[in-house]
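Dropping the structure in here first, questions after.
Note that this complex is displayed minus one protein chain, with the remaining chains in position.
Each chain carries a letter (A, B and C) given by its place in the written order, and its residues are counted from 1.
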Amino acid sequence: VSSEPVSTIPSPMPTAVVSVNRLEAFSDGVFAIAITLLVLELRPPTTLPLAPQLRAMIPQIGAYAAAFLVVGMAWIGHHGLFHLLRRMNKTLIWLNMGLLLCISFVPFPTMVLGLDPLDPVAIRLFALTMVMAGWFYNAMWAYASGGHRLIKQDLSPALIQLMWWRNIAFPLAYGTAFLMTFWKPVLGLVILALVPAGFMLPSRFDAREYRAKS
Amino acid sequence: VSSEPVSTIPSPMPTAVVSVNRLEAFSDGVFAIAITLLVLELRPPTTLPLAPQLRAMIPQIGAYAAAFLVVGMAWIGHHGLFHLLRRMNKTLIWLNMGLLLCISFVPFPTMVLGLDPLDPVAIRLFALTMVMAGWFYNAMWAYASGGHRLIKQDLSPALIQLMWWRNIAFPLAYGTAFLMTFWKPVLGLVILALVPAGFMLPSRFDAREYRAKS
Amino acid sequence: VSSEPVSTIPSPMPTAVVSVNRLEAFSDGVFAIAITLLVLELRPPTTLPLAPQLRAMIPQIGAYAAAFLVVGMAWIGHHGLFHLLRRMNKTLIWLNMGLLLCISFVPFPTMVLGLDPLDPVAIRLFALTMVMAGWFYNAMWAYASGGHRLIKQDLSPALIQLMWWRNIAFPLAYGTAFLMTFWKPVLGLVILALVPAGFMLPSRFDAREYRAKS
Partner (left out) sequence: VSSEPVSTIPSPMPTAVVSVNRLEAFSDGVFAIAITLLVLELRPPTTLPLAPQLRAMIPQIGAYAAAFLVVGMAWIGHHGLFHLLRRMNKTLIWLNMGLLLCISFVPFPTMVLGLDPLDPVAIRLFALTMVMAGWFYNAMWAYASGGHRLIKQDLSPALIQLMWWRNIAFPLAYGTAFLMTFWKPVLGLVILALVPAGFMLPSRFDAREYRAKS
C-alpha cells in the first residue's frame, strides 16, 4: 500500500479532497432526486372528464412505480458497496460519476417505456441504461476490491466473491431482458419487473450478514 | 433477538448495509424534494394581462398549499416513527420505499385536484394516494413494533398503542374522504383540508411527551 | 422552564420527535431544491436562430438571477435564526413549514415576473410572497425568543432586539415595493433588486459578531 497513490484518504491533512462519506452523501442526493423526479414524467390530464384519461395513464403509472423500485434497489446496492470502502481516489470518483449519470438518466427511458410498455425499442433503452449502470457498478467493485485497493482490509475473500455474484446477476438479468425483446418483448418486460422483486427476497448475501452476527 | 436475522444494525462491521440514520437521511431527501416539486405543477400564465389568469389559478394554488401541508405532516410523522427505531432490516427498507413511492407521487394527484377541486375522481385519487401512504406507514409500525422487533427496547406498551391510534386515524380520515365523494364531493374536500389542521393541534401524543419530561 | 411543554428537546429519550438539527437539514434541502428549480422556469428556445431569442429572454434570465439571490439571502437568514435555537416544538415546526411553503413557491412568481418585469401585478405577486415569508420568519422569532422560550439562554437582549430590527426591515422593504407598484412600478422593481444587495453589505449585525470576538 505504501507505494501506491493515496490521493483522498479521509484525514485532517490537505490531501483528503473528497472523503468516502462526502461522496456517499452526494450520491445519496442524486439517488433521492432522480427517484423523486420520476413523477414529473407523468403529465396529468388537463381537461375533464378525468376518469377515462387516468385509466389511459395506467401503463405510465406502472412504469413510474417500476422505475421507482429499480432506483430504490440501485440505491441499496450502492450503499452495500460504499459500506465496504475504507478510502477513495480519483478513479473511483469518476467511475461513481458514470454510475450516477446512468441513474440520473432513468427518468428518460421510464417515460419512453410509459408511452408503450411493449415496444421493443423502449424495453431495450431501459435495459441498456441498467446494463450500463451495472457495468459501472462492477467496474467500481473490481477496481476497489482488486488487491484490497480501496476496501476494508478485513473483508473475507468469501464476501468479496459473493459481492461479485450478486453484481454480475444484475446486468446479466437486464442484458437478458434486452435480448428477449428480439424474440418476445413481453418477456423482456417481465424480466424488468422481476429484478427488483428478486432483490427484495432474502438472499445468501443477507444470510451471511446474519451468520456473521450470531 | 439472538435467533433472528440482524442484517443492518448500525455497527463498524461489514454487516451494516443501510443504517437507520442513512435511510432516514435518504427519506428526508425524498420528502424535501417531493414537497418542493409541487410548485412545478403550477404552470404560470404565459400571456398578459396577468390578473384574471392568476385569479383563475386560485384553486390550483390552494391545492398546492394543501398538498404542501400534507407532505409536511407526513414528514413529521415519518420522523416520529424513525425516532423510535433502534435498527433496520431489508423488510423495513422496502416498506419505507413503498411509503416514499406514495409521497413522491403526491405532485400528480395534486395537479389533478387543482384542475377541478370538486371533481369526485380528483378527490378520490388524492385520498387513495394518502390511504396507501398510511397503509405502508402502518405496515412499518406493525412490523417494527411487533415483539419489539426493530424499536427501542424501553418503549412502553402505552406509547406503542398511542402510535397505533394516531396511525390508524390518518388513513381512516382519508378513507372517509374517499367514500364521501360518492355522496357529497365537497365534504371529501373538506376532510382532505382538515387532516393537516387536526395534526397541528396539541394532542395526547404531545402531552405524553411533556409528562415524560416533568 | 420546568412547567412548560418540552416536546422535542434533542435527547436520547423517545420524546424528541424532531430535533433542531433535523428540521434545519430538512429546511436546507427545501432551500437548495427551490433555488435550483428556478432554472426550470427558463424555457430555452426550441428553434433556430438562437441569438434573437436569447436576447428576448434577458428579462427572464434577470428575474432568475434576482430570485436566486433572494432565496440565497433567505437561506442565510434562516440559518441565522436556527443557529440561536436550543430546542424545537410543534408550533415552531409548523411556522417553519409556512416559511418553507413561501420559499418553495418563489419559482412561480419569478416566472410571472420574467414574463414582464414592469407589470405591477407581477411585482406585487413577488413582493407579497416575500412579505408572507417575512411574516412567518418574524412569527418564528417572536415565538422562539418570547421569554427565551426556545432560544439559547445566554442570548443578550441587545442581540434579540437587533434580530428584530433586521427581521422587520425585510418584509417592510417588500411591503414598500408592493405599494410602490400603484404609483411607479419601476420603483417597486428597483426595491426588489436592492434588498439582497442591502443584505450583502456589512451591517451592525455582523459588526456585533465581530466585537463579541475581540
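To be clear about the criterion, contacts are C-beta pairs under 8 Å (C-beta built on N, C-alpha and C of every residue); 3 or more make two chains touch, one makes a residue touch a chain.
All figures in this text were calculated on a predicted structure; none of them were measured in a lab.
Interchain touches from the omitted chain, evaluated on the whole complex, reach A, C.
From the options C:G29, C:G98, C:G114 or C:P171, the residue with contact to the chain not on display is C:G29. For chain C, the residues touching the absent chain in the complete assembly are 25, 28-29, 31-33, 35-40, 42, 44-46, 48-51, 54, 64-65, 68-69, 72, 75-76, 79-80, 83-84, 152, 154-155, 159, 200, 202, 206-207, 209-210, 212-214. Residues 2-3, 5-9, 13-18, 22, 25-26, 29-30, 33-34, 37, 40-41, 90, 93-94, 97, 100-101, 104-105, 107-108, 111-112, 115-116, 119, 121-122, 125 are the ones on chain A that touch the missing chain.
Operating definition for what follows: only the chains that are shown with their structure count from here on.
Arrangement of the chains shown, judged by which pairs touch: a linear chain-to-chain path with two open ends.
Separation between the centroids of chain B and chain C, computed from CA atoms only, is 26 Å. In chain A, the positions touching at least two other chains are 33.
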